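Every protein chain of the complex appears in place save one, which is left out.
For subunit A:
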């Protein structure tokens, strides 16, 4: 388990990081960036997998299973949609198709 104040520092530094790394994003990338950050919180899948691995009762297994399905859907869907949006930026840079 993570020590209380150390955890607070991690929360704080991660929050500043999040604000800093998108601070200079052009409007043109707002949609793909929102979609990309939507993909990144798909990491929740890892938490759901561990929760399911420790589940014993049928109810706990059912809840963990739902968590894994939803988390995996967030990650997979988020990735595909973001990649498709960003593909279009390539087609415009490489001249016309």
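Heads up, the rule we're going with is that a residue touches a chain if its C-beta (ideal position, glycine included) is under 8 Å from a C-beta of that chain, and two chains touch if they have at least 3 such contacts; residues count from 1.
By our rule, contacts and distances are computed from a predicted model.
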item: Choices "Phosphate transport system permease protein", "NAD(P) transhydrogenase subunit beta", "Monovalent cation/H+ antiporter subunit C" or "3-isopropylmalate dehydratase large subunit" - which one is the UniProt name of the chain not shown; value: "NAD(P) transhydrogenase subunit beta"
item: Hidden partner chain, residues of subunit A it touches; value: 1-2, 4, 7, 10-11, 14-19, 21-55, 59-61, 63-93, 95-97
